[in-house]
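On to chain A.
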Amino acid sequence: GSNASGKAAGPSITTSVPAATAEVGVITWNVPAGEPPTLDPARSAIESVSTIVANLCEGLFTLGPGYRPEPALATSVEHPDPLTYVIHLRAGVTFWNGDPVTTEDVLYSVQRILDPKLGSSWIGWAAHLDGIKATGDDEITVKLKKPDVVVPNFFAMPAFHVVQKSYAEKAGKDFGTAAGGVMCTGPYKVDDWAQGRQITLTRNDAWWNPARPKVKEVRFTFVTDPAAQVAALAGGDVDGQFSVPRAAHDQLAAKGRLLYGASLATTFLSVINPDGALSDLATRQALHALIDYQGIIQSVYRGTAQPLRALVPPQAWGYGRDVYQAEYDKLPQPAQDLAKARSLVAGSAKAKEKLVLAYTPAIEEENRIATAVADAATQAGMRVELRPLTAEQFGAVFSSPQARAGIDLLLSSGYLDFPEPLAYYQFFTTGNFYNFGGYRNKDYDVAIAAATVTDDADARAKEVAKAQAIMARDLVNIPIATQYVSVYHRSGLTGLVPRQSYLNTPWAAELGGA
Partner candidate 1 sequence: MTLTIPALRARAARRRRRPLGVTLAVAFLALAAVTAVLAPVLAPHSPAATSLLNSLAPPGTDGHPLGTDSTGRDVLSRIMYGARLSLLAPLGVVLLSGLLGTVIGLVAARAGGWADAVLSRGMDIVFAFPSLLLAMLVVAVSGPGLAAPICALAVGYTPFVGRVVRSMAIQEGARPYLECYRVMGFGELTVAVRHLLPNVLPVLLAQSALAFGYALVDLAALSYLGLGVRPPDADWGSMIAEARSAILQGEPWSGLLPGLAVMLTVVSVNVLGEHLGAAVSGDRREVA
Partner candidate 2 sequence: MGEDVLGITRLGLAIGAGERAVPLLADVTVRVRRGETVGLVGESGSGKSLTARAALGMLPRGARATGGVTVSDVDVLGADSRTLRELRRTRVSMIFQDPRASINPVRRVGDYLTEGLRARGVPARAAAERAADLLGRVGIRDPRGALRRFPHQFSGGMLQRVVIAGALSTEPELLLADEPTTALDVTTQAEVIGLLRDLQRERGTGMLFVTHDLDLAAAVCDRVYVMYAGRIVEEAPGASLFAAPAHPYTKALLEASPSVHGDKVAIKAIAGRPRSLAESPPGCSFRDRCPLAGDDCAGQVPAHRPHGASSAACLHLGGVTP
Partner candidate 3 sequence: MTAPVLAVTSLVKRFGSVAAVDGVSFELMPGASLGIVGESGSGKTTVARVLAGLERPTSGTVTLAGEVVTGHSRRTRLRRARLLQLIFQDPYGSFDPRRSIAASIAEPLRLHRPGSRERHRARVAELLDQVGLGSRAARSLPRELSGGQRQRAAIARALAVEPRVLVLDEAVAALDVSIQAQILTLLDGLRRDTGIAYVFVSHDLAVVRHITDSALVMRHGRVVERGETERILRDPRHPYTRLLLDSIPSPGWDPGRVARDRRALDQHPSHGESACSTSTV
């Protein structure tokens, strides 16, 4: 039996592995999110696309160990004034077809995502963009209307992934699809897309980066059913995959290499309806007190997660770590306290009103968390109604007020694309498009605004931490846990440090024989 109560804290985190030494002919890698709809980097905001595109296309920068930006197609960036970034491109980089990368290609790639018809979710980076243009043969300049310290992070994101202009224009609507294909610069190129079956990448031997990949060919399969995934992994049909089904951790750990890494992800409850029962702080505090954090981490996440005191997990402190740490330590450690929750509920009329908790039952962990939260709330004297959402309805919550109607509380998981807490916290400023809960706190807004224009790391960290403390007190978001990234591969392979940046850095290039 795997009765979770008896188990210890859970598996440990891997931060380094031996580098790959041996060449490997072919590996088969499963993408549990299913077959990607496209390989267009502009539309690579969903896991199935990013996992593969990360090996195909490169931006100006990439995220290195510890999620630090590192140069890629650019060699450096200058920041002469708060509104200007000057980026120097690497010389001698070619697309897979041998054509050199020009500033024109870079500009085209960045600008095409600004077309709303494309539906790229990376469009958000340009909120304060004034203009972007080539200012030399191998230099482009980004001008902002308003200082925004978050912007440079996007340079390492698929928003700046470079595709060949002539190729993309020729492919038109088909760009990125099985029919149209893509043209990038990365360590792998698309060899074959057998729709419905697999995508095969082969090594790009002309890659500019001297760190030559060890694996010659990567075949992606798209098994979505967890049972089938585990059977495939355990049986050796598939060599590896990210996001291994938790239920099979024990089974797979005994077979090959199952590694965990800390991530920038958070699972949390957020207040969606500012006027309902949750407008009352006592109700929110009761909610905070009734959650079985320990049970969730041990039983739901089977130890592969950590409790959180704030919305943004410590991994995402890309700068000013000491400042963040000190402030973080001051926040209370969340723990279930049903007695406290009961007394809070007893003392508040609002707390006894019905509240609707929306969640995505298709994500098994969230289904269980929502179930447990609702049950605990009932025990504490609250009335919680569960409202299951489909992926589509969940998406609609973020884009249409009608979809949000009637929902008080939303359970969701999200991750930061890069280690900048601001990227999350700025969503909760007054009037922000994504501030669905209508959170309004002047002090919070001031702190975030200040941080956004503060270049200095520690100073910025201070401001962010101030906002973080305000939010933790107001409890408009109740962080529950940060999950680990997991990767499984058969024994005999090595080189892959489990990091969330598999979504935007060429991870397959690190993999190889032991």
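Here is how the candidates were picked: all candidates are chains of the complex that A comes from, given by their letters.
The rule we apply is simple: a contact is a pair of C-beta atoms (placed from the backbone, for glycine too) under 8 Å apart; a residue touches a chain by one contact, two chains touch by 3 or more; residues count from 1.
Computed from a prediction, not measured in an experiment: that's the story for all the values here.
Any copy counted, the candidate of 1, 2 or 3 that touches chain A in this complex is 1.
Against candidate 1, the residues of chain A that register as touching in their complex are 1-5, 225-227, 230, 245-248, 250-251, 292, 294-296, 298-300, 361-362, 364, 367-368, 370-372, 374-376, 378, 386, 388, 390, 392-393.
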